[in-house]
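Only a single protein chain was left out; the remaining protein chains are all shown in position.
Right, chain A next:
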Amino acid sequence: ACAFYSVDLYCNTFSCSRSYSVFLRTHGSTMWGIFSETEGAGAGDSPSLRQSVRKNLDFEPLSTTALILEQRPPNLPAKPAEEAEKHQQQYEEMVAQAKKRELKEAQKRKKQLEDRVKQEESIGNAALCWSQEILPNWTTTRSSKRVRELWWQGVPPSVRGRVWSLAIGNDLNITHDSGSSHADREASLELIKLDISRTFPSLCIFQKGGPYHDVLHSILGAYTCYRPDVGYMLTYFAAFEVFFEENLPKLFAHFKSNNLTPDIYLIDWIFTLYSKSLPLDVACRVWDVFCRDGEEFLFRTALGILRLYEDVLTHMDFIHNAQFLTRLPEHINTHTLFSSISAVSMSCRNGRWSQVLQALQKDPERASPVLKR
């Protein structure tokens, strides 16, 4: 006995007041009411009706906004009073529920907006703080507790480039010239080509023809010239295992019993500085602190990732673990990851990271037995 009209119909008639009034006149006698709680919107009283409709649009869910037939058309027997009351009640409940839902969603939207504004504000404040206070006094501020904390929270993109280049420095005195000339001389051009192709492949900016292809090419070329020794990773794996066992003994034991050695996932992560395994925004945050804390942070990040997924990892066998770790979930939340990393301790009974590493370098016999030949 109820007739609902779709939003389309309603909007069409509403947008043109002429057709709207025609509509009302035609059906006036059948006691059409507007899907509305506001009383006094009598049929044919088009201005006040429109007003009430406007008012109701603030809370009414658009998808169910419609005209409703409260009583049966005159050619049919009238509804019993009881039934009419019941329908009225059902109708009111529906409206109340829809209102509630709409209100809830509006609140959620408001909260999201507030959060976004808050986040932008804090990025803005941090950017201001970085550019006006920290960067001009870099040498004195860089190791202060406050700056270190701000740094951990992520360097604002607007100052990121400057912070990174200050933190990294240029001990090798690389210039634009030395970059390209070394790259040209270097015989490992093929390798560099491959390295470039695996740098954020989905972003395409580093790929051939992309805006940063040539820049990255010459930087990598220069680097391989200066540091041909980089590649001795076995000691690092051994040091990593020391901290792994200390921080996550249960997972460490599980990996051990499955013969899952750190090289299986660490090469993938460390070799590319996480540019292959983490999304760009997360990787940037890792690089922020990598610039602050050095290579130690790359291994701390690795432990943070393992810690984050400890529960799932302890329930998987070798192949699933290996696949999971070399293809990390695409949506890693930066905040969750960083709180996991911050819970990783980089000092153990054998000392801090650098001390453990040094001890292992002096005594390579203690390096990972699996990889030793």
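We adopt the following convention: contacts are C-beta pairs under 8 Å (C-beta built on N, C-alpha and C of every residue); 3 or more make two chains touch, one makes a residue touch a chain; residues count from 1.
Following the convention adopted for this analysis, contacts and distances are computed from a predicted model.
Not shown: a single chain whose UniProt protein name, out of "Ribosome biogenesis regulatory protein", "RAB39B, member RAS oncogene family a", "Large ribosomal subunit protein uL15m" or "Thioredoxin-like [2Fe-2S] ferredoxin-domain-containing protein", is "RAB39B, member RAS oncogene family a". The chain not shown here is touched by just one of A:Ala78, A:Leu103, A:Leu203 or A:Ile267, and that residue is A:Ile267. Here the missing chain is touched by one residue of A:Thr139, A:Asn170 or A:Asn259, and it is A:Asn259. When the missing chain is restored to the complex, the residue among A:Ile123, A:Ile219, A:Ala322 or A:Met346 that touches it is A:Ala322. Taking the whole complex into account, chain A touches the unshown chain at residues 191, 194-195, 197-198, 201, 231, 233-234, 259, 263-264, 267-268, 271-272, 276, 318-319, 322-323, 326, 370-371, 373.
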